[in-house]
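Of the protein chains in this complex, all but one are displayed in their positions.
The chains carry the letters A, B and C, assigned in the order they are written, with residues numbered from 1 in each.
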Amino acid sequence: MSDLLYSEIEEELRSSVRDLLTDHCPPSAVLAGCESREPYDLALWRSLAAELGAAGLQVPEEYGGAGASLRETAVVMEELGRSVAPVPFLGSAVLATTALLACPASDLLPALAEGARTAVLAVPLSTAPGAAFPSGVRADGNGALTGRLTSVADALTADVLLVPAVDADGPGLYAVEASATGLGVVRRTSLDLTRPLADVTLEGVPARKLAGADTAPAALERALLTGAGLLASEQLGIAEWCLGTTVAYLKERKQFGRALGSFQAIKHRLADLWLETVGARAAARYAADALAGESPDAALAVAVAQAHCGALAVRAAEECVQLHGGIGMTWEHPAHLYLKRAKADQIALGTPGHHRNALAGLVDLPGPVD
Amino acid sequence: MSDLLYSEIEEELRSSVRDLLTDHCPPSAVLAGCESREPYDLALWRSLAAELGAAGLQVPEEYGGAGASLRETAVVMEELGRSVAPVPFLGSAVLATTALLACPASDLLPALAEGARTAVLAVPLSTAPGAAFPSGVRADGNGALTGRLTSVADALTADVLLVPAVDADGPGLYAVEASATGLGVVRRTSLDLTRPLADVTLEGVPARKLAGADTAPAALERALLTGAGLLASEQLGIAEWCLGTTVAYLKERKQFGRALGSFQAIKHRLADLWLETVGARAAARYAADALAGESPDAALAVAVAQAHCGALAVRAAEECVQLHGGIGMTWEHPAHLYLKRAKADQIALGTPGHHRNALAGLVDLPGPVD
Amino acid sequence: MSEMDIRTVVRAFLAEHDPATTDRLDFLRARFDAGLAWVHFPVGLGGLGAPRALQAEVDAELAAAGAPDNDPRRIGIGLGMAAPTILRFGTEEQKSRFLRPLWTGEEVWCQLFSEPGAGSDLAALGTRAVRDGDGWVVDGQKVWTSSAHTARWAILIARTDPDVPKHRGITYFICDMTDPGIEVRPLRQITGEAEFNEVFLTGVRIPDAHRLGAVGEGWQVAQTTLNNERVAIGGQAIPREGGMVGVVADTWRRRPELRTHELHQRLLKAWLEAEVARLTGERLRQQLTVGQPGPEGAAMKLAFARLAQELSGLEVELLGEEGLAYDDWTMTRPEIVDFNGREAGYRYLRAKGNSIEGGTSEILRNIIAERVLGLPAEPRTDKDLPWKELAR
Partner (left out) sequence: MSEMDIRTVVRAFLAEHDPATTDRLDFLRARFDAGLAWVHFPVGLGGLGAPRALQAEVDAELAAAGAPDNDPRRIGIGLGMAAPTILRFGTEEQKSRFLRPLWTGEEVWCQLFSEPGAGSDLAALGTRAVRDGDGWVVDGQKVWTSSAHTARWAILIARTDPDVPKHRGITYFICDMTDPGIEVRPLRQITGEAEFNEVFLTGVRIPDAHRLGAVGEGWQVAQTTLNNERVAIGGQAIPREGGMVGVVADTWRRRPELRTHELHQRLLKAWLEAEVARLTGERLRQQLTVGQPGPEGAAMKLAFARLAQELSGLEVELLGEEGLAYDDWTMTRPEIVDFNGREAGYRYLRAKGNSIEGGTSEILRNIIAERVLGLPAEPRTDKDLPWKELAR
């Protein structure tokens, strides 16, 4: 059986990340950031990436990374979820970095690993593992890209876009510099205030081919599967914040002459939520461990973790709003930041329903023959 | 909009039936009856049918019935559900009588209407409206039947069996006397202790044809739809008994120095259950009214009522067992009679899932194209 | 009075007041004076003392004739809460003064009940009203007040006696929203808009003639308001697929490419629940064609909130990539909540409030358990303590 606990090193990493976020990313700052024109806190990103080395955890030392694994990366995701931190970690350190690690060309890795640059895998955030290779962008004979990609997370501030495109040889993965001529990156109004989306248009944009038909589809799939698996850790972090914040509030808030948290109906709901959160921790840990070890069980572990954690984070955030009563409906209370992130995460990289359905194939529980 | 209330006449009928059942069919008597060799309380049946005229409510006066409607029949079903009464009402007064009313031959009706004889529609209790015409029994050129039908409710004491069979002209409905040679009616051990099932075997059994290819399928379908719709009233009765009994127990039973019913988690669950029960009453009434008026909305009304009430009765019975604690798990407490009836009713005449799925076609909400 | 009779009355009214040529406000005032505003109200107060059920007939006849309505969504608090309370507890003078402009929409009403420290436990409220000559002086803070910025009048509950247990020291007032002591601040919600307000009351003067009910009996008066609010929120007659379910069903039909078996099962389940809730409401209305609403109204509000949340959450998932978008975060101050005028993300967020506003779903379950099922109350320590000694 896998190790479902956290190692001492992982706990130390968690504690450093949490300290950083507590200092630089309190809810008030996140909320203020949402209303500014700057979608991300790039100072925070630099601290996270450069000082703590979080961006390069899964990158081997030979490419300037920490040579740790996806287990440690998952710990960072947990903490970022707990703070709904506005940093491009999922896009750059998880999706793009994983894709690059599976490509023959590796020269982009060092800059990403040290956080000097950020990259993004240019697919809609809602793309699930197992999706067909995107056909919305075509590459001409010179490797210039034309086409459109919508709802790309973390693209607004990315220095490099990794664009799946189809050329004469079939599917390929191309690198496009953010400064390239003919590239348009337009912000969308997104439900999740803390992870903005952008639409990307390419009109004959010069690009460099990173992987061809033999490796590009596998690199994309590995990135999506890894993203989905690690998103479960982010969702765990969201759920834990929501549960913890709600419990703390209900211990304090008095109605009818006693703490609201002493009412049994509230207690039982929170006990159930706690139980699901404990389950989420086990499932998310298992997914991270299976991905880190490239276990044959990884696809199943990811499906289980996403299906469970994706639904849980939403439920936890919804309970957080509800049990805060009116105050939870106000813009000034941070609960909504978590609700919006949780709801968007539910769609990101495959809905819980999608992942549950994937189980049918993975564990031989086929549906009816219509 | 339909009349979803109970008329004064309906309330009087309810009150007569309830009085009879309170006197002759307390839970202790039902439990004792289950352990005897007599599957039904035929004395009770005679009082119900002969004295109150309950068996012939939907039968026109010209055939010896009360000339009332399925609305009143539904009220009887509610009360029988509330008492898990061991009488062949569903089989004889609902399914068989409805089928006969849709057949050209009507000579069997008077005896059924006055309760002098009982009949049964010989199909598995799990048959849902919309099912294909059964092909398990064949009629030869002389109208003799051969074949097998399983899990028929109320067949053990029936005087006449209405058997769907296929002959040279196609589907037909045949009447078979219980005393006929070659007929075997064998009791099964059933989950529901108060509505026994039997398997029926026919080996060249003489039979009389009641309806041919032009009317038999419609008669069968009308019977199944009506049975499903009125079963919702039985399920409502079950749910109301379970809710009422549980509430009464929790007002009395003290733990931790106070009535269990004063604990908020329990209260909230019962409030939710009450809300679903109120919904069941509206849905069951609507189905009975739509069937009584042969409304074009009847199929939809039945699907809604069955899908809701079928699930509710089980939930109410399960909550009844759980909230009675250990005592609810004992054979001597009547809760299990309701649990078993509710669970069997959930399968009878189509599961809630089946009926919910029927909505897809009825209200134009088609599933995905695989 | 029968349906036939009422139709005759409406036609006679229409013969004298042609909607095509009569000024809107004149038409509404005349309709009120003819007793066709709310037929179950008494004669002289906009009604005919007729069965409530006949109102639907009146509305339909008038709508068919192209008559203007009083834009009920804009004045929902007046119609749904203030009016039934004034009718039941108001003096003759109050009824004559307030009901007509309330119904015609000339005067908008709002409700000053909730406070930051008194939400579910509304009876714990701390806004003080102190006797001063032939009137009262009010100081305190209210919250979750919709329409406060457009309202002419408010229904207000305030504490007039802090020395008795909380339910007994409350008095119910009609408050003039133009009083200089009133400050209204928009309260931004998670949807981005500010549908509600915070209201600060500083030395607000209310004449004793604007008291509704006896001094110290405001809690009983407020029960009428709250029961009517719940009926107003959860108890409207709706056609099949009315409300949120229709929006989702429509998307489902138009967009076959979005369908999955998982979503299909959830949609069928929600559709079923919506239809059962609709039938439940219909049955309740058949039972309540006359009489005051009871605790059953709470049940409909509970069902409505659950459905709105389930369906709006489902809708966002169904839309997939499109569900990641939001239409507009700009802070606006809408006069009307229109779930259908905005996109899925808005509906999802706004529906979260349905289980909080007008009584949380938790409080409604308490009400059902205790008042309908008769389950015993929880041990209470706050009921007999003077308000000023309560734990906060």
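Basically, contacts are C-beta pairs under 8 Å (C-beta built on N, C-alpha and C of every residue); 3 or more make two chains touch, one makes a residue touch a chain.
Keep in mind that what you see is a predicted model, and the values were worked out from it rather than measured.
For the chain excluded from display, the touched partners among the shown chains of the whole complex are A, B, C.
For the chain missing from the display, the contacting residue among C:Thr22, C:Gln265 or C:Gln286 is C:Gln265, taking the whole complex into account. From the options B:Gly33, B:Pro86, B:Pro124 or B:Pro171, the residue with contact to the chain not on display is B:Pro124. The omitted chain makes contact with just one of the residues A:Thr97, A:Thr194, A:Gln235 or A:Asn357: A:Asn357. Listed residues B:Leu4, B:Val160 or B:Leu197: the one in touch with the omitted chain is B:Leu197. Which of B:Ala119, B:Val321 or B:Val363 touches the hidden chain is settled by the complete complex: it is B:Val321.
Think of the hidden chain as still there; on subunit A it touches residues 1, 3-5, 247, 250-251, 258-259, 261-264, 266-268, 270-272, 274-275, 278-283, 285-286, 304, 307-308, 356-357, 359-360, 363-369.
Although one chain is not drawn, its touching partners on subunit C can still be listed: residues 261-262, 264-265, 378-379, 381.
One chain is missing from the display, and on subunit B it is touched by residues 124-126, 150-151, 188-193, 197, 254-258, 263, 265-266, 314, 318, 321-322, 325-332, 335-336, 339-340, 343-344, 346-348, 351, 353-354, 356-357, 367.
In this section, only the chains that are shown with their structure count from here on.
When chain centres are defined as mean Cα coordinates, A lies farthest from subunit B.
Of all the chains shown, the one with its CA centroid nearest the global CA centroid is C.
The distance from the centre of subunit A to the centre of subunit B, each centre being the mean of the chain's C-alpha atoms, comes to 53 Å. Centres computed as Cα averages put subunit B at a distance of 42 Å from subunit C. For the pair subunit A and subunit C, the distance between C-alpha centroids works out to 41 Å. Taken residue by residue, subunit B touches two or more other chains at 263-264, 266-268, whereas all remaining positions touch fewer.
Residue positions of subunit C with contacts to 2 or more other chains are 260-261, 362, 365, 378.
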